[in-house]
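Complex shown without one protein chain; remaining protein chains in place.
Naming follows writing order (A and B), and every chain is counted from residue 1.
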Amino acid sequence: MSADLERTPRNLLVSERSSFLDPKNRISSQLVQLHFNYKVCVLLPECSSAPSHLDSALNTFSSFYLIRNLPLYELLDTHFLETVRHGGVSGLSYRTRLDEDNCVALMPNGRLSLSLDKDSFELLGVEGKPSRFNHRAKSRFVVCVDLTDSSMAPGGRGHQRLVTGLTSRLPLKTDFLMSLPAGGGASVQALLSRYDWSEHRPEVISCSLTDLLCPSPLTSDPSSLTSDPSSPLTSDPHRLLEWLGAVHAAVSCENSSSSFLSSLVCPEPNKKLSHALSVSVCGLLSHQDVQKLIQEIRVYLSVSPPGPASWASVTLHGFVDSPVSWGGEHGVLRGGDNFLSLTMFPDQSYLLHLAGGAQDTCPP
Amino acid sequence: MVRVKSRYLLCEVNVSDRSRLLLLDDRAVAATVKAAVARIHGDYGAALCSIRFSVKYLNAHTGIVFLRFPKKCYRLLWSALPFITCIETRGQKISCFLNCLHVGGTMRTCQKFLIRYNTQQLHRMLPKCKNEEEKQQVQKAILNCSLTGRNKEAFEEESESEEDEEE
Partner (left out) sequence: MRRADKKDEPAVYQRVVLKNASPYHYLKVCLVVEDDSTRLSAVELKQFIITGLNSLYGEVGAALTFDLLKYDEDTLTALLRVYSRGLVKLWSSLTLLGSYQNQACAFRVLQVSPYLLALTGNSRELQLD
């Protein structure tokens, strides 16, 4: 009995070290497999204000739309399907909880994924699979349709079946977040005009930190992190992630071990950084923008003089309630966290940490 | 066949004044154990202790107690026993501590152990005897228990034949 009390749900952490120069690096495909990006946090040490090209990359994240009470059959509309076929349209139901409600996700490659409870699934009457994370009783089902497939062309059998299902049997309505490829705004105007919608810009918050305690390998010899596997931060990535989390959550690391409230400390040995800049962008972010940002940070690192702290960290959080993540099905058992953290160095090498929760497939 | 598994703890109540042992009764011991578990392991422990816990046997002369715990959580409940410092009975406090001698899966294995243990104790008493009469008594007692394999104390028989010592 006491053993049960000590067990926690499964969690997975993949840690990779590689280099952008390595022809086999898979970083861009790994980034894409997170599917829906909610927030990107950048940490730049020894930097009090972002250089202009980086600043513009942070402020030019493309805007996204929120459509309220969108009936789902609208996603199968002829004009909309045309837009989807060109690729780059992604969407996610907003304020639906994956563990309670029906959730919808439209991926940029044109696949529509519906995560439905048992009643809705049976009403819809479209082929689907029971969720991988069902326990004994099958209570959740996943319907996955490829909107670019020929059978899903307007008038096709699959299309008709899904449309009748969504109009007559299961009239699902949801608030829908949608991001469009550059210049795609015009093609969905007809759809938007029928509903209550609003356009949102990703929110950028930048925060300048002073006197930040930083683990020494990062300040003195960052290359040791990627070349030496026995370095404490590399061999135990949880320490690095905890420190990064403490920085982003503005948790103080200056505690003594005898403190009553908290004994969280920065990994030893550590050193004080006089400045650091933390920027976060929040919203439904497109992969192109994230890739562009990472590219700009690589440029920034390669031109900046090799100072005492020449590295940068990017953390990319996925949507908790997205039905897909890491290239597979995603579930919320307890946290539903899916995120990646990328620490980059001037010699183009990087450390990548991919995390998945209890109901996730192993990150790629 | 499925049976509900238990663990039997054979404990010895150690007191400074042996005559006070006679005041003990099983209800007092059970209440003390429950109180200790509730203090050390809280409501969770008290709840575990409320199912299938009982004092199966108490010998007020030798201070031997058999405690039955559910097998699932006996380690947790066991860990509270060292915190017992006194047993309150009939309005009197007997300061004591419990010394666990044996953990068994059935009453039978515990009984066997107890016989062996008592024989050992008699052997240890033998050289310490002060006069001939005492010596003879002890010798007789040793013979008694090795001949019949029965402890001279009246033993509450539990008909559990299978041995179950695995963890």
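Please note the rule applied: contacts are C-beta pairs under 8 Å (C-beta built on N, C-alpha and C of every residue); 3 or more make two chains touch, one makes a residue touch a chain.
If you're wondering where the values come from, they're calculated on a predicted model, not measured in any experiment.
> Of A:Leu123, A:Leu244 or A:Val299, which sits in contact with the chain we cannot see?
Spelled out, the listed residue whose C-beta touches the missing chain is A:Leu244.
> Can you list where chain B touches the absent chain?
Against the left-out chain, chain B lists 37-45, 79.
> Which parts of chain A face the unshown chain closely enough to count as touching?
Given the touch definition above, chain A has residues 4-8, 10-19, 22, 24-25, 38-39, 41, 66, 94, 97, 198, 200, 226-227, 229, 237-238, 241-242, 244-246, 248-252, 260-264, 280, 282-283, 315, 317-321, 334-335, 337, 339, 341, 349, 355, 357, 362 touching the missing chain.
Note that only the chains that are shown with their structure count from here on.
> Can you work out the whole-Å distance between the CA centroids of chain A and chain B?
Their C-alpha centroids are separated by 60 Å.
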